[in-house]
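With one protein chain withheld, the remaining protein chains of the complex are depicted in position.
Here is chain A:
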Amino acid sequence: MLRRALQLGLGRGFWSRGLGTRRGGSTLDWDGKMLEIKKKIQSVLPGSAWEPLYDTSHLPPEHSDVVIVGGGVLGLSVAFWLKKLEQRQGAIRVLVVERDHTYSCASTGLSLGGIRQQYSLPENIQLSLFSADFLRNINEYLAVLDGPPLDLQFNPLGYLLLASEKGASIMEKNVKLQRQEGAKICLMSPEQLRNKFPWINTEGVALASYGLEGEGWFDPWCLLQGLRRKVQSMGVIICQGEVTRFVSSLDCMKDVDGEEVTLKRIYEVHVKMNQSLEYQPVECAVVINAAGAWSGQVAALAGIGQGPPGTLKGTKLPVEPRKRYVYSWHCPQGPGLEAPLLVDTSGAYFRRDGLGHNYLGGCSPSEEEEPDPGDLEVDHDFFHHKVWPPLAQRIPVFEALKVQRAWAGYYDYNTFDQNGVVGPHPLVTNMYFATGFSGHGLQQAPAVGRAVAELVLNGQFQTINLNAFTFDRFFLGVKTEEFNII
């Protein structure tokens, strides 16, 4: 073998030199040629990296039981719970397809990282309570052998929601429900508010609700990296690529009325590699759509919404990217260490950032003035017209502040009712959704991941019943709405 290889290498070396002399121009580069020959021999020797066939190790596997589209915090959480709840170790093969490993425009890293239980739907409250518990025990759930413990940087300072006279009765009702579900929320009168937080101007405030436990903000990047690390140690494959095509089989059936129903089943997912035309078809049993703001596009790829309007087939996944700005400002006289995440009656919010009197905040724009979600450019006028005036009115010391930086991120905005979409699609039977949380996906990700994993593994929700969040509601027109004070 060795001799043949040597002969091969030498022979080719002489051949190329012969060519050179025949052309007559080049000088004899003996050392260079020898080096080339040596390299060739080395590459052919047994035990080297030489492979006669094309190396495909950078591609995702050809088979995977579950393919998760989107490697953000929701997708990784689904992967984590699938592996955690599987019956036997290694029973399920999970592939997570993430387009951008730097997460440069993923909603996860760009969010403020708040967690609250002050919702009006029992499902949302339960999801947040479960997630708070998960985050508290994060170093038990996401512990990796010999890995350093995660530092979540949780600030347990709570949310302070302010309600005007109009919203006071809704707030009272909401807090009653939140307490029933086990959240630690208290109501405060303007008088109490003034005593507790003297920097608030209580003009126009009728009632405030304040979260005492399990509310605050944390470092979303830490949760993301912790999940990534844990999931990889559990044997989940994370691949950088983009899903470009779903290949599905069709099943025609007749329902009780004699109408034809076409059921689709995805059996192959085409994963296109980054910056190349190469793609890998991955055979799979279940696809999970956790693509966040882009999950509407992923659903359209699977043929969801391509039918006559008004039918189940023609019902689109109403999730689209919406741009939201976060501003960071400095205010030397601003609220101190005890400042909670305050949401004003106008909808503007802020929280403290670190110890140096820096603050982060923003405001959701109204439907008419939604910015174009094509890029992540920041509109600085928005701060001056929509965020600053209400905040300065509420907290008079904010009259004097200096904006330091700003960024924009995407909401996976559900245009139908601003709540999450969880569970399978009625027609594309093996595509499950975990998306559309319209801004509170990060804080509910641990619980939603568990719910989806239970649905995939056991066929039903076990810990938290999320039947109100299924896709059917878009067709039936039943909105699962939050009754917010603002």
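Following the convention adopted for this analysis, a residue touches a chain if its C-beta (ideal position, glycine included) is under 8 Å from a C-beta of that chain, and two chains touch if they have at least 3 such contacts; residues count from 1.
Criterion: contacts and distances are computed from a predicted model.
For the omitted chain of this complex, the UniProt record lists the protein as "Distal membrane-arm assembly complex protein 2", which is one of "Ubiquitin carboxyl-terminal hydrolase", "RNA-binding S4 domain-containing protein", "Distal membrane-arm assembly complex protein 2" or "Centromere protein X". Interface note: of A:Ala143, A:Leu312 or A:Val403, the residue touching the hidden chain in the full complex is A:Ala143. Only one residue in the set A:Leu212, A:Val247 or A:Ala300 touches the chain that does not appear here, and it is A:Leu212. Contact with the undisplayed chain is limited, among A:Gly182, A:Gly235 or A:Pro332, to A:Gly235. The omitted chain makes contact with just one of the residues A:Lys40, A:Arg93 or A:Arg116: A:Arg93.
In the full complex, the hidden chain is touched by chain A at residues 57-59, 61, 90, 93, 136, 140, 143-148, 153-157, 212-214, 216, 228-229, 232, 235, 237-240, 336-338, 355.
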